Structure formats: structure tokens, C-alpha cells
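In this view, the complex is presented without one of its protein chains, the others remaining in place.
For clarity, chains are labelled A, B and C in written order, and residue numbers in each chain start from 1.
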Amino acid sequence: MDYKVADLSLADYGRKELSLAEHEMPGLMEMRARYGDSKPLAGARIAGSLHMTIQTGVLIETLVALGADVRWATCNIFSTQDHAAAAVVVGPPSSGGSVDNPQGTPVFAWKGETLGEYWDEAEKVFDFKDEAGNLIGPNMLLDDGGDITMLLHKGVEFEKAGAVPGQDSTDNEEYKEVLRVLARSLENNPTHWTNIANSILGVTEETTTGVLRLYDRFKEGSLLFPAINVNDSVTKSKFDNKYGCRHSLIDGINRGTDVMIGGKVAVVCGYGDVGKGSAESLRGQGARVIITEIDPICALQAAMDGYEVKRLESVVETADIFITTTGNFNIIGVEHFKKMKHQAIVGNIGHFDNEIDMAGLAKIPGIVKDEIKPQVHQWIFEDGKKIIVLSEGRLLNLGNATGHPSFVMSNSFTNQVLAQVELYTKTDEYPVGVYVLPKHLDEEVARLHLDALGVELTELTQEQADYLGVPVEGPYKSDHYRY
Amino acid sequence: MDYKVADLSLADYGRKELSLAEHEMPGLMEMRARYGDSKPLAGARIAGSLHMTIQTGVLIETLVALGADVRWATCNIFSTQDHAAAAVVVGPPSSGGSVDNPQGTPVFAWKGETLGEYWDEAEKVFDFKDEAGNLIGPNMLLDDGGDITMLLHKGVEFEKAGAVPGQDSTDNEEYKEVLRVLARSLENNPTHWTNIANSILGVTEETTTGVLRLYDRFKEGSLLFPAINVNDSVTKSKFDNKYGCRHSLIDGINRGTDVMIGGKVAVVCGYGDVGKGSAESLRGQGARVIITEIDPICALQAAMDGYEVKRLESVVETADIFITTTGNFNIIGVEHFKKMKHQAIVGNIGHFDNEIDMAGLAKIPGIVKDEIKPQVHQWIFEDGKKIIVLSEGRLLNLGNATGHPSFVMSNSFTNQVLAQVELYTKTDEYPVGVYVLPKHLDEEVARLHLDALGVELTELTQEQADYLGVPVEGPYKSDHYRY
Amino acid sequence: MDYKVADLSLADYGRKELSLAEHEMPGLMEMRARYGDSKPLAGARIAGSLHMTIQTGVLIETLVALGADVRWATCNIFSTQDHAAAAVVVGPPSSGGSVDNPQGTPVFAWKGETLGEYWDEAEKVFDFKDEAGNLIGPNMLLDDGGDITMLLHKGVEFEKAGAVPGQDSTDNEEYKEVLRVLARSLENNPTHWTNIANSILGVTEETTTGVLRLYDRFKEGSLLFPAINVNDSVTKSKFDNKYGCRHSLIDGINRGTDVMIGGKVAVVCGYGDVGKGSAESLRGQGARVIITEIDPICALQAAMDGYEVKRLESVVETADIFITTTGNFNIIGVEHFKKMKHQAIVGNIGHFDNEIDMAGLAKIPGIVKDEIKPQVHQWIFEDGKKIIVLSEGRLLNLGNATGHPSFVMSNSFTNQVLAQVELYTKTDEYPVGVYVLPKHLDEEVARLHLDALGVELTELTQEQADYLGVPVEGPYKSDHYRY
Partner (left out) sequence: MDYKVADLSLADYGRKELSLAEHEMPGLMEMRARYGDSKPLAGARIAGSLHMTIQTGVLIETLVALGADVRWATCNIFSTQDHAAAAVVVGPPSSGGSVDNPQGTPVFAWKGETLGEYWDEAEKVFDFKDEAGNLIGPNMLLDDGGDITMLLHKGVEFEKAGAVPGQDSTDNEEYKEVLRVLARSLENNPTHWTNIANSILGVTEETTTGVLRLYDRFKEGSLLFPAINVNDSVTKSKFDNKYGCRHSLIDGINRGTDVMIGGKVAVVCGYGDVGKGSAESLRGQGARVIITEIDPICALQAAMDGYEVKRLESVVETADIFITTTGNFNIIGVEHFKKMKHQAIVGNIGHFDNEIDMAGLAKIPGIVKDEIKPQVHQWIFEDGKKIIVLSEGRLLNLGNATGHPSFVMSNSFTNQVLAQVELYTKTDEYPVGVYVLPKHLDEEVARLHLDALGVELTELTQEQADYLGVPVEGPYKSDHYRY
């Protein structure tokens, strides 16, 4: 078995954590219980790219329990939990695997990869082979942010063109690595990616960002296979984004800084689902939260929820904590850094690290970057003022804490499993396009998580269902219902 | 001028309240400022049916300021504020009207109408006449719950059939009155409603219930003119339903009972927008709130928001306060009443009074209904146990308090004004069908309410807008975004 | 029976409300159950002065059930609930009283007394007579704010001096009335008050203000009899002041103005118990609350609770609602009024109406006071700006709503009953001085209110009690414990 992880000896600790997490992921465990025998994913070869955490480990092993072959990389160079990666490679007790004889799933991920390593490992998730050792590639993708989907599409594009652009065609350091990997592959096999693409039945995508890329591709006609947008399942966007961040935002701040949040002024940039969860997180600790927003509807929601809503410029000199949640770029820039108070804390829980202008920060004359501990830096200005930046501007809940907790990820990941099964088993129903899961599956995901919380669900009588014009067993709401 | 109100001498007090409310309704006042000169509703004859409150008074006078002729009835026999009705009839200072010489808008509404009176007055809002006194009818409808829309459609239907069914064809006391009114009209003029219907350019509908009726009609092909669904504007459903109820639920309970809410156990049936606002309302007063739900997604939201979620049967014996918010029927029935504690409080803030089985309650052997004060009754069981029922099971925030406050209604009603202007001025763009307002108007409604709350809205740079793929000035979100 | 109320025919409605309130006052009802037979207050003649509300009605009838004779006046010219006064005069069903033949307790109170009437009625609560009709006066006082205690002490003082100062010796309009009443009594009977004072066994006082007066008298040596400070029982100050105001503040604002509180900026002046409850009340409705404080400890508490803490000057121009809770005077003055926004709302829930400089407001050149409805006035400045003032600066929860709800008053009033029993039955243990109730009685008051809320109290094992060094049955805390 090929794999590449930091330290396989961490597997024992990882297995204990996986065991604990399974109890907190009732949706995934119910998937195993329902489909463990029928194995609807038998024959599926899933190439996955998603933060290699304990929760992802439970997802991977659920996919395997449903019959799939899986290969996995991370979608983020810092977020891997090395004990999780090791444990997945070793495999569950039922696999008979051990540190000396791993029998689990091939994983290619460790905490702190370089960008070059990242793209080298991303390429490897496509290396499924048949029993004879011939490369056959995956037939399903599971993606977070769209990196492996992009790699495959770019590979096909360059093979069609017969050439990969030179690395000096771009200023983007990361894209140089993509070009390097694809140039190497073109040299080895000029139809490598095209062959793979022909086998792919579909991709299931986890995030807003990846979904936007998919819609763009679909609009321009370049999407090669159907996609399910998992991000916009209610049980993903309204739970993972909101309640996950409510949990993990303060967890990241606490582990990173140990600073008291109570009594402080915290600015949350953006009041979408992530912003709503973040604001609640900070308020729950006694911070006074100020919101910035561009959308008047979200701004009015923030005001009605009792938050002050200001432009960043108006409060940058007095606030103590700054958190970006926007999915946009250049939210906090050099001019803001210059005006912040000594020991202001800056972090991002939105998506990309460009929400905060880290490059601009580094270029401020005389500034010194000093590591306090991993993922926590003080940037010391010439006059001695320090700004604390978490996770170098990347997602602080992953870099400074352990990401979202298992229970909320169980919602997102049960959507992933259902989406994989849907695309893999109902190929004919999904021509090339971007889909969301049907409402009844979204409701089913929620239903699977109620018992664990002691929730009693009320059942409609037939008369009540008729009165509302819905089936007794749901779905209950129109597709545009906002929850 | 024809009109029918309780007491015109209440107009002075009503005018003071209208003046105060105008300040709290910045969206409507901005409509007047923007369109007061161009008068986009010039020529519009609007028949309106909506709770005749102070806030509705500001709406009516805004429609008039935009050029419309208006006639108004209430949509609920108990919700009229008599001073508001009187003030609207007298008219604003600019009209030169006085109690002795009213110059305002014809209103046909008073608190405590009988069902017969209700439908007689509903008919009158159609009686627009030209200068010669000939009946010309309205060309626009503004409806809440769909009663006048139904009256018109039924009128047309019976005229086509050439006959109105007898009153004994139905057990429904209210529908008997509808048949009575339509039979009378058919006798007077067999093409009365058909003539009117031919002039109608469209209807704007305020509520979930009314909207459902419209969709049903459209599906079955019987809808006679286009409709705008105001209810599903974000700035209506997520503000009026949620934040309006957060305000008016405890206001109604307090005025009705003076009972301490803090420390009590309150059951909120339903966790949609109304339920969410209601739960927050009670929790803000220190109650321990328990939710009942049929939809697993909403149930999971409730649990994640920290509420206990139970079936009503499990908690009916221990809770102190019961509030229905479902839009469904028979939520609280006789078996529940029998198990409730002495002096349990029961009220409805959902939609119809059938959420609570009032008829069943009245039939419990030996039970006595005793009025404590208007809209507050104790139902005394044979064994002496008392249950307090608010507003006879009708909307308690209207019956026991004064409904939603002006600011939140300004959001709903600015949607109404924009929808009236849209349908009246862009007739060609709206063939028969049911529409929601376009996103940019929804955002505009929110925008008009920010200044009053001191909100500073952030503006996208062109680069950021391009990054997101949205215009700098919005709209910012896809139609299915959930807020 | 002598009495003076607004309208005895309101008694039926009052009796219903009394019956409902009894259920919400489990402490008082338990007093009746425990002591109704032994009648520890037999022989007590209690002169009472406290807001004549429904809750006070339950208190009065509890004192009677314990054997006392009672006569009652209000302590506030606006707070009387006329139906409560009527019901108490008629008496409970067990008294056999009716509107035509009242058999209850003599009450001298109606809503809207003049200051002259107020002091005339206050005098009457001392007019206990024996069966022969001879004046014998009370032997116990129950006071709120200290007015009847002051009347008696001043009466004694002037009788000793042999003369009452002329009314022109003071500028204080109210004190002129006190002098008028005492001059009249001195003329009628030069030892009237001295005789009464000799019979008094003690007074129980409800409020901070009254308690301060008692401590001052005790320090200067002029206190004539022992006093129990009910205000500083934990079950009074931490419940009535905090949770009572959490309930009644927004109730008063809502009934007075119907203005949406959500999204507004509300300034709460003071963060003592009343301020804490007020801030929570407004925050629970979605307001953004700003605190003003003089005490650095309370200010730090407010900050740690997530509130912005500012000087009034810094926020007076931008806030929407201003509430005083301080017990101090001149908190909001003319300079503040001048800077407030149009339609700012101003109210007081602290103690005296001098927290707001109403006299100064009235003297602003060109200002006009316009009544919107009783207890709600708009003060119109020359430039048209309006300020809404609630209850003329007096307690808005009493003037615009119905005061604290029954359940929280049950705590305060059970303390009153226990204090009356304590002073009356253990006269020897209380030499002249000011006392708080012993801790075990304070805990007992709390204990009596737990069942109604479904609270299960844990019991210490003997080993645990020994470990803590407390009795199993309490008291559990030292006297200085802060809760």
C-alpha cells in the first residue's frame, strides 16, 4: 500500500480519537448501518481531497464500509492532523491492520506540507490501479475547494492543447506548482488526464468556493461531468458554517492566544452563516461584537440581532479582535493594520488567506515577524507596536484548533456520502450540471442527528399533512425556504 | 365620502400616533420622498384589506401620496385600532380634513365586527366610482390572507355559473356570509364581479396563507391576474415574522395576563421564522423554552440553538405557557387541554385560530368560559382547574397587544408599495402568475432602514465585486440564499 | 367600614385578578396555609402604605388571614390599580362581602390622586378604633419609601415642639401638604401622634430609599421603634429589583410607545440590581445596550457582561431610549434633552422622579408638553423636535404598565409577612434599631417559590454538610455572601 504521512506510530492515538468521533457522528454511523451490507459504492473509486482530520477519517472509513476504494489527500497544507492520517492508513480494527502492516486507506497528507509537496500529493489520489497494476484512475471525486477538480480539468485542457504553459507564465507561486506537476505528467503520458476524465461519473464538492468554480465552469461549458453542490444543503451551510464556527472560532482564539475574550471589542467582518456563528461565539464569551457588512439585508439582520454595524475604518482603532468571515479578499489591509491597537488579534475563518492582506503586512517598512508558537505570530512594527496574527491568515479554526467538531461535520459528511451514492448509483439522472441534493435527503441528514441530542420529533397526522399539502413523511418545505 | 368606523372623534389621538409611527417607518417615508412628485400610482385605484392599524394607516397614506385612490377594510374582525381607522378617514393635515369634514381615505373597519359585518364591509372596498358616480371598481388589490381576492374570484365564478350556492350548502359559518354577499350582488348586477375583474392589473399579497391560495389558483388555472408574493421577500419573512413576533409575543402575553414569564416553562409549537422569533422573545425574559417540530431540519436548528425539543404530549403536563406558531391546524387539542396545569396560558401567534381547537375546548363537558377582560378568558373545568386562553385562539399579538411595531412593518409595507408600483407600472412584464419581488428591490427595502439604526454599510471596491462576481451596488446573493 | 376608592363596581374584575395572582404568589399562599390557624398576627393593627396593586391585595389579605387588622393607603399617586383597591375593600369570598356590602379591608387609594389627597389619605391609615369607636391607632407599620413612617415621626416631633412650621417655610410642594395635615391634627389633638407612636412595635420597610431614611434616623437617635429592612433580603433585592425590572421595563415601554426595541440603542443609567435587570430586558429584545456608571466595580461588571460603558454625554446624541435606574438625582438633565434625537424615549425605573430633571425640561423656552395618552407625553421643542417622556419621569413600570408581576412580588411580600410576624411576635428580641431578616428566613422565602417553577432542590448529606460546616437544612451562606 502506498501512502505518505508524518508518523505512522501516531496511529494508536488516532484510532482512539476515531473511536470517540464515531459516537459523535451518528449520521455517518447510520450510513454504515444502513448500507454496510448492500454496499452501494461497490466499484466506486473515490479520489478525495479534504482536510485530513479525525472527522474526515470517519468519512473515509464510511465510504469504504459502503464498498468504495478511496485515496485521499488534504486540501490545505496546515490542517492535517497527523494522528488522523496515520490511523486511516493503518485502518480500523476490522481491517486487521497495524502500524507494521497497515491495511487501511492510502493517505497522502501531513501537517506543514510545502506547496510543491501539496500538489505532488494531490496528483497521487488519482493513481488507482487494477489488480494487474495498470493505472485505471478514479471514477468519482470528492473535493473541498475544487483543487483536484481543477487539476483534472487543467490536465485535460493542456493535453488537448498539447502543451503546458511555462511556470514563468504566472506570478502565482501556487499555480507554478500546478504547472510543474502537469508538465511532468504530459511528458509521461499525453492522455493521462483525458483518460481519467472519461471515467469520472461525478464530483461532490464541499465548499462555497469550490461550488462557485463549478458553476462558472458549467456556465462557460467546460465542466466535464456532473457535480453535486454539498455546500448548499441546509444541513451543511446552516450547520457546519454557523454552528461549527460558533464552536471553533473561540477554540482557535483561545488555543492561539489565551486572551480573555470577555469585555473585549471584537469585529466580525461579514454576517453570512459563518459570520452569524462567529458573532454568537464571541458574544457568548462576553465580547462586544461589531459587524461589518456590504449586503443591506445581512446588515439589517445584524442590527436586529443587537449588534453594532460599522465600517471597519470607523472601529479599527478601538477594537481588540478582528475576524474575517467573508469569502472575499482584501478585507483587512495595510491601512487597517497601521491603525490597530497594540496587541490587536487578527484572524480569518472565512475561506482563503487573502481575506487578510498578509503580503501587504509583510511589506510594511521595518516590520518584523516573530513566531510566538506555531501558527501564532506577532508582527512587530518599527515603533514597537505588535499585532498578533493567527495561522498566517489562513483558517484559524483549522490552524490554531482542530477545526469543526465531529457532530457538525457528521451533518456535512452525511451529505457527502449521500451525494456520492446519488451520483454513483443514479448516473442517468444527472447529466452534466451542478445539483443540490433533493430536499428529502437534506431532511434525512437532519433526522439522523436528532436521537443523539434527545430530540423528539412530532409527527403530522394525515389530516394535518393534507391541510399543509405535504406528505406526512416530508419533504416539508419548498426549495426556496430559508430556515 | 363614505366610510364606516367606530368613532371618528378618536381621530386626533390617531393622528398623533400616526405622526409618531411615520418616524419609525423610514422605508415608507422614503417612498413618499422619492415618488411623491412623480406619483407612479396616479390612476391606480387600490382596494385594500389588511389589519387596520396605525402602521397600515401610514401605508395607506403612502399609497395616496404616490397618487393612488384607496379604499380599505380590515382582514380580521378583532385587530382594528379604532383611532387609526378614524385618523385615516379624517386624513393627514395636508388634506385639510377634520373630524367634521373628513378628507382622507374611505375605511370600513372597527374592532369587534361580526362575521356578517366583516363581509359586508369587505365588499365595499370595491365600490370605486368615477366623477359621475358610476361604479368603476378598483384596478389593483392589496390583500392580507386573500379574502378580497377570494371574494372577487368567487364572484366571477358564480356569475359565470349564473347562480350562487345556497347558504345551507356549507357548514362553515363564515362562508355562509360570503355566499350571502355574493347572492345579493348577483341579484343586483349579474356582471358586477366580472366587470371588476377585467380591470384588475394585479394583487399584492402579504401572508403565507394568502400566497398558498394564489399558488393553488395559479396551478389549477383559475388565477385571473398576476400576483406579487410579498410574504417571501426576505425583508418581510425574515423580519416581520421573526423580529416582529419577538417584540409582540411577550407584549401580548404581558398585557393579557401580567404573569411573570421569567422562570416559567414555555412551549413554542413550531420553529419556523415565527417560532424562532417567539422562542427568542420568551428566552429573553428568562423563560425556559421547549420547542415542538415536525421538520427535522428546524428541529435540529432548535437543538443547536440550545432549546429542548419534545413532543407536546411529553411536556403538556408541566409547562406553564403554550404558544402555537405553525400555520397548521389542531396543534393544541382537547387531550392537551385536559392535561395542562391549573392556570396554564394558551395563545396563538401563527395564523388562523384553528391552530388551537377552540371548538373542542368549548365542548368539554362542564367547562365554563369566563371573561377576565376583553380577549382574555379563563376556561374553568368541572374540577375547578382554569386554563387562560388569549384572544380566543386568534393572533394574540393583535388581539392582546397592538401587533407588530412600526419599524418592522415598515419593511413589509415598503415591499407592498414597491410591489404595487411594480405591478401597476410594468404591467407588460407580469403575465398572470405569482412572483416575488426581484432581489435588488428586496435589498433596497433593507437599505432604506439602515440609517434609522445608525448602521454604516461597507461598500465593495470594484476589485472585490469582480472577485465575487457581483455588481458593486448589488444584488449580492443568489435567489436561493437563505440568510 | 370607611374607605375611599375610585369605583367599587370594579371589584368583580379585581377579584378575578386577585384569584389569578394568588396562584402566582406561592410564598404568600404558603404563609396562609401555615399560619392561617395559629394566627400569629392576631391583635396586630397594621397601617400600610404601599402601591395599591393586585399583588398588594394578596399581601393585605394574607396579613388579614394571619389575624391582623389592616388599613391601607398607596405610596404613589399614580400607581393604584382601581380594580385592586375595590376588590380589597369588598373582601374575599370568605368574607361574605359584596359591592353593596363590603367586608374587606379599608383602602384609601385611587389612580391619580393630588398631593393633597395623597397626604389626607395617608393620615387615615392610622385611624384604627376600638369597638367603642375610640381611636387606638396601629401597633405596626408596613411602609414603602417611608412616607407614613415620616408622617408619624414628624407628628411626634411637632407635638413635642408644640407647633407645626408654616407651609411657607418650605418650597417643596409636597412637604407643604405634610405640614398642612400635621397642623390640622395638632389643632385637633396635641398628643395624637405621640399616643400612636407609643403603641408602635415596629415598621417593616420595602425600599432602598425608605431604608436609608431609617438608618439616618437611627444614627441621629430619632428612630422611635425597631425597623426591619426588607429591601436587603436577598430574595427581595436580587429578585424584585433585578428580575422584576427585567419583566416590567419593556412592558412599560411597549404599552407606552409601541416602539420596536430591537435594533435600537438603549442607554441604561446605572448597573445595580435594577440596571442589571433593565439591561437584560432590553438586550433580550434585541436592543444594543449602553451602560453609564459611577462605580468602577459595577462598570467592570457591565463590560464583562458585554455592554458598552460610556458617559451619557458621549452617547446622548445617538441613542434612541434612555432609562434611569440609579436612585440618584439629576441623571438626565436639560443639556441632555437638548442633544437627544427626535423621538428619543426617556423613562425612569429607578426611584424618584427627580432622576430626570422634569422641572428643567418644562422650563426650556418654547417647549410644549403634549399628552399622547395618559402617562405618555411628547415634549415638543421650538424647532419641532419631540422627546417622548414616560410617566412624567415617575416609575414607568408602574405608570405605563402594571408594575412587577405577582411571582416576583411574592418573594418581596413573603419577606414583608415574615418581618411583620418577626417584629410583632418577638418584640423583646428587637430593641430600637434597623435589622435585616435572618438568613434562614431569606432562604425560606426562596424555598417557598421553587415548587411552582418545578425546581428540584438537592439535599446535602450529613457528611457533606459537615465538610462545609453548615447545617443540612441551612442557612448555607455567610451574611456577606453576594449571590
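Convention: a residue touches a chain if its C-beta (ideal position, glycine included) is under 8 Å from a C-beta of that chain, and two chains touch if they have at least 3 such contacts.
Note that the structure is predicted; figures quoted are calculated from it, not measured.
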Which of C:S19, C:S185, C:S237 or C:N254 contacts the chain that the document leaves out: C:S237
Sole residue of B:G155, B:G262 or B:G454 that reaches the chain not shown, by the stated touch rule: B:G262
Residue of B:L142, B:L214, B:V267 or B:M304 touching the missing chain in the full complex: B:M304
For chain A, the residues touching the chain missing from this view: 13, 16-17, 20, 23-24, 54, 243, 246-247, 250-251, 254-255, 257-265, 280-281, 283-286, 318, 342-343, 370, 372-373, 378, 388, 401-402, 404-408, 453-454
Hidden partner chain, residues of chain C it touches: 212, 232, 234-235, 237-239, 243, 273, 292-304, 308-312, 314, 327-330, 411, 442-444, 446-447, 449-450, 453-461, 463-464, 467-469, 474, 476-477, 479-480, 482-483
Contact set of chain B toward the excluded chain (per top definition): 262-263, 283, 286-288, 300, 303-308
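Keep in mind that, in the parts below, only the chains that are shown with their structure count from here on.
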Distance between the centres, which are taken as Cα means, of chain C and chain B, whole angstrom: 40
Averaged-CA centre spacing for the pair chain B and chain A, given as whole angstrom: 42
Sequence positions of chain C contacting 2 or more other chains: 262-263, 283, 286
